[in-house]
Structures are given as structure tokens and as C-alpha cells.
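Sharing a structure with you now.
What you see is the complex with one protein chain gone and the rest in place.
Chain naming follows the written order as A and B, and within any one chain the residues start at number 1.
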Amino acid sequence: MSAKVLEALKKKLGDKLLATESAHTDDTAVIDRATLVDAATFLRDDPEMAFDAPVFVTCIDRLDLGLEPRFEVCFQLRSTVHRHRVRLKVPLQEKDPVLPSLTPLWPGFNWQERETFDMYGIQFDGHPDLRRIYLYEEFVGYPLRKDYPKDKRQPLVRRDDLD
Amino acid sequence: MADTKTLVLGHKNAEDFDRDEPIPNELMTINMGPSHPAMHGTVRIVLTVDGERVEAADVQPGYLHRCFEKEAEYATYTQIFPYTDRLNYVSPMLNNVGFAMAVEKLLDLTDQIPERAEYIRVLVGEISRITDHLTCVGASVMELGAFTAFLYALKAREWFYELLEELSGARLTHAYVRVGGVVKDLTPDFKERLSHILDKLEPVIVEMEGLLTENKVFYDRMVDVGPFTAEDAIAHGLTGPVLRACGVDYDVRKDFPYSVYDRFEFDVPVGTRGDCYDRYLVRVFELRQSIRILRQAMQQIPEGPVVIDDPRVALPQKKSTYNTIEAMIRHFKHIMDGIRVPAGEAYTFIEGGNGELGFFIKSDGSGRPYKCYVRSPSFVQLSSVSKTMHGHLISDIVPIFGMINMIGGECDK
Partner (left out) sequence: MLELVTTRLEDAANWGRKFSFFTYPFVTACCGMEFMSVAAPKYDIARFGAEFPRFSPRQSDLLMIVGTITEKQGPALKRVYEQMAEPKWVIAFGVCASTGGFYQNYHAMPGADQVVPVDVYIPGCPPRPEQVLDALVLLQNKVQERRGFSQVRHEREKHAAGGE
């Protein structure tokens, strides 16, 4: 659908573009976290690309698939002008889940990065206000990781009159 | 003899009144929620106010986080449909359709869904959109004090609930759509009843508009409240009626047509100022466009099967399940293991009631998704609300919050 986006990225980044995938009408570019901000700025500011709308941020935990590195953070972008879409994937190791935040470029990623931090524990450098969004501050752990059991509750209050 | 000002304000305050420097005051922190009278969802807003004027708003969602993604990783694809119903619970069929389309994209079956099933999906999807807009407008104006318009909207919504209850068995959370089609065909008198209801709905919309659109009080409370420029709206990722009210013509049904939406003629209402009044008008006009689509769909709908004829995806017929061993085993495997979706990942998006509703599904080849992420429009819209509240009065929070249609189930997943 938007193969020219992937070609333009390949031309701009050269061999810093780790891989590209095109499947089910989606185009994905896998890049390293060091080149993320450059690639994102190019995608936003270049008039041929003009990716002005953020769509979503999420993370895939590949622990059960047995793949390394464990985390893959996905950013999906959309262009209102040219009507094409692209997905950027950044692989991260388990011991070092830090990557630069794209909130300064697109304010729409603000809460979605907070959600990814809340659910998976991914730290976003340069995010204005990185704290938990869905869960309460006293919650320990990151629930959407594959090693967190579904039923492990951490209650805040319970009744005190049941005996 | 004291002058009038001293008599009215008192001696001390009359002195203050004449002073040039401002009266000292300090910012106050007020908590709104999480349990509050607004009908839309449970959210907590910690306001920092200067008198009545909001200086900063810290919006805290998550009070309805029901762990859709974690539950989806433990359920088969068909078992996830009831969970999707409860995402945007005022337009449940649209979530069902979106999820079904996402799984079909991974199965590469998007072109093979029977036409009748596609038309039925459009019919129930647009009915859900009508209930969404009726609930949003009705509940929002009730919070402003227009109780009669709320009752009219609810009266109209009841007709649709009864119709969908006959069709699917439940008034609100239907789970009617399946991967590969829909669960069963329309009831025999569905088309007559639907056109009768649409004929009854049009005067109700006229009545509601008559109470609200030209009403000076309503106008003053909604115009220039919470405006957004088009560039800001796009950079924040807004979609749906909120974005269209800012003047950006983006509707997934027109720009990336899916299902059979390219066969219908309908308009996309676009606003100018991006404030609450325009969002209200966009929703009311979209009600009329949904009625148009429904009438055309009812005329064009063909006969045929309602589920794809593919043994990998569809449950076998009851007659063969009870009489042949192969069908029984297939039935068993479908229920216990789920539909086996080949490994891969895909992002599918539809025009939900609030904007671009997307499902990002990653499959590992088994009958349960490896990851199922919902791109919920309400979450994105709520993130932009704290910016619009700045500088407005506390009582302006009510129309702002109501008109972005923050549905708790979708926002907190």
C-alpha cells in the first residue's frame, strides 16, 4: 500500500534500517532506537512523507515466542495529506527497555506512551510526565508482560466487617 | 450618610473595590470524580482553579480498566466477541465488526465474506452508530439541564434496542458478528420494522433539534467552548466527529473504504470552529446520514448465506454436527481450540462511533491471539481534553467532557 514510504526510508537511513516487512497491506520498518528520532523527524517533516497524525504506540512481548530481543515497541503513523500509513518497530532488550519518546514530535503519543509504560515497563526518555495511567501507583509489576499471571490481584481495600 | 456602594458591599469591601491592584488569591485544587454525575464514564479530574477559571487539569482515567488485552490473550477468537461488545458499549456492533475484520485480514478472507453478511454488518453497524450518537447527544444535554431532549433520545434508542434484541437476543451487548460473517440471518420482518423505526426517528431528531440547536442558552454554553485548531487536532491523533468538527474531512468509510461502504451515497458533515457546538451539529447530521445509508442498504441487500463456507473458520451446521463424526470433531475443535489463524500481525481500522477504532492483532498460529491491542478513539480524545479546558470555567468542563463522548469501556479498555 505504501511501498514508496519504505523505499524513501531505505534511501534516507541506508543500512541503519534493520529490516522491512510488508504483509496484509501493512508496511513496517524495523529500526534501532538510536535512529528512531531521526527517522521520525524525517517522516514528519519531509513533504513527500508528511506523516502528521499519530495512530498508536504499543509493545509486543515476545517471551512466549522465544525470540530475542524480548520487547518490540511499535509506532503507527498516518498521513492526512497522502493517505498512507507506516509502522515503525524498535526492538529492545529485557534488561534495558529504554527508548526516546516521540511525544515532542506528536503530542498524541503522550498518553499512549504512558500506557505502554504502565503495561509493559518500557521507559520513554524525554517524555514530559511518565507515570502510570491505568493502574494505581501502588501496583507492583507490569501486567501485560507474559510472565505476569492474569489473576494476580493487588487489592487496595477490602471489607473490615466480615468475620 | 454612606453611599450606595458602602451600603451594598460593606465598609471594608467597598475600600477593596476601589483599589487598583488585584485582590490576592491563590490557586485551589479541586477533585472531580471518579464517581460523578456525568453519564459518560468514570474518570477523575484533578483541577487547579483560580476562582472559577481552570488553570490546569490532570485527567486520570483507568477506573474502568478491565484488562481487555490480557483477557484476549487467554480466550479464543470467538470468545473475544463478548469482550469487544463491552469496549464501546453504546455502539457494540461496530466493535464486533472491527474485530471480525481484523481477524479476517490475518486469515486473508476479506474478499470472500458473503455479500449478504457484509450488508448485514453495515446495517447493524449503522444502527449502532445511531444509538451511539443518540446516547452521546442525549446524555450530554441532560448534563447541561435539557432533560426533555434526553428523554426523547432515550425513547428513540429503545426502539433500536428492541429491534436488535429480536435479532441477536440481547438489548445491549449482542455478540452477533462472527469471523466469516454473522451468527444468523435477519429476522423475517426486520426490513419492515427498521424502515418503520426510521420513519419514526426522523421526527424525533427534528424535535430534539428544535429544542436545542437554535436555543440561545444552549448556544451560549456550547459555542467557543473547547475549540481545537485542525493542526492541533491532527497532531493529537484525534479522529471522528471531534476531528470533523475542526474542519478536517477524514472519515474512514470514505477515505479507506472497507466492507461495502463504497456502494452507498452519503455525505460527511464537516464543521468550522472545532468547538462543542460544531461537534454536536456534526453528530446530529451524521444521524441523518446513517439513516440514508440504512435505507440504501435495505434496498440493495442480496439474498445468500450469512457465513463464509470455509471449514477452517465457520462452525458446521447443527444437522451435520449431530449426525456425522467429522462435523462433530470439527465443532469440538472450533470451540475448544479456536480458529487457527496463521502467524502474523495486522492492524485493521474502521470508523467507530467516536473515530478510528483499530485492532492490532498478532497471531502465533494457534487459536488464541498472541496480542490483541485496541486503538481506542476515546482514549486519544480524552488525552487532549486537559489542553482544551485551560482558561475555561468549571461549568464549561461539562459540555467539553460530554461532547468528546468519552466512553469508559473504550477509554480504559
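Rule of thumb we're sticking to: contacts are C-beta pairs under 8 Å (C-beta built on N, C-alpha and C of every residue); 3 or more make two chains touch, one makes a residue touch a chain.
Everything numeric in this text was worked out from a predicted model, so none of it was measured.
Q: Can you say which of B:G62, B:P114 or B:G240 touches the chain missing from this structure?
A: Only one of B:G62, B:P114 or B:G240 touches the chain omitted from view, namely B:G62.
Q: Looking at A:L18, A:A50, A:L65 or A:L135, which residue reaches the missing chain?
A: The single option touching the absent chain is A:L135.
Q: List every residue of chain B that touches the chain not included in the displayed model.
A: 34-37, 39, 41-42, 62-67, 70-71, 82-83, 86, 89-90, 135, 139, 151, 154-155, 157-158, 161, 171-173, 408-409
Q: Would you write out the residues of chain A that touch the absent chain, in ascending order?
A: Its contact residues with the unshown chain are 134-136, 143, 148-159, 161.
Everything that follows uses one rule, which is that only the chains that are shown with their structure count from here on.
Q: In whole angstrom, how far does the Cα centroid of chain A sit from the Cα centroid of chain B?
A: The answer is 24 Å.
Q: Inside the complex, what are the residues of chain B that reach chain A?
A: Residues 60-62, 65, 67, 69-71, 74, 105-106, 108, 231, 234-238, 248, 250, 255-256, 344-347, 349, 356, 358, 360, 362, 364, 370-371, 373, 375, 379-380, 382-384, 412-413 of chain B touch chain A in their complex.
Q: Can you tell me which positions in chain A touch chain B when the two form their complex?
A: Chain A residues touching chain B: 23-26, 52-56, 58, 60-61, 64-65, 74, 76, 80, 83, 87, 106-112, 115, 119, 132-136, 143-144, 150.
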